[in-house]
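Note that one protein chain of the assembly has been removed; the remaining protein chains are unaltered in position.
Moving on to chain A:
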Amino acid sequence: MDPRFTELLAPFLKFGKDKQITPESNLRALGLDSMRSIELLFAIEDTYGISLPDDEMTDATFATAGSLWHAITAQLPDETGART
């Protein structure tokens, strides 16, 4: 995952302080509720200049840091090479 992404994520996880964010990090358990997920979505879209498709607005997408990152990379132009 791109360090920009984990940095962006941190303030939305009120129970994630002092914890390393890994692809397996459970976002809901770390404090991402439905209100915060809207704000997080806006932050992602601003940061990466993308728009996540309506079809991705499921619990599965917002389940873990890895699943959310996967949804983001699917919208990034390939040449950024950010896909890790």
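As a working rule, contacts are C-beta pairs under 8 Å (C-beta built on N, C-alpha and C of every residue); 3 or more make two chains touch, one makes a residue touch a chain; residues count from 1.
One rule holds for everything that comes next: contacts and distances are computed from a predicted model.
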Chain not displayed: protein name in its UniProt record ("Putative ABC transport system ATP-binding protein", "Alkylation response protein AidB-like acyl-CoA dehydrogenase", "FAD-dependent oxidoreductase" or "Branched-chain amino acid ABC transporter permease"): "Alkylation response protein AidB-like acyl-CoA dehydrogenase"
Residues of chain A (touch criterion as defined above) contacting the omitted chain: 14-15, 19, 26, 28-31, 33-35, 37-38, 41, 54-55, 57-60
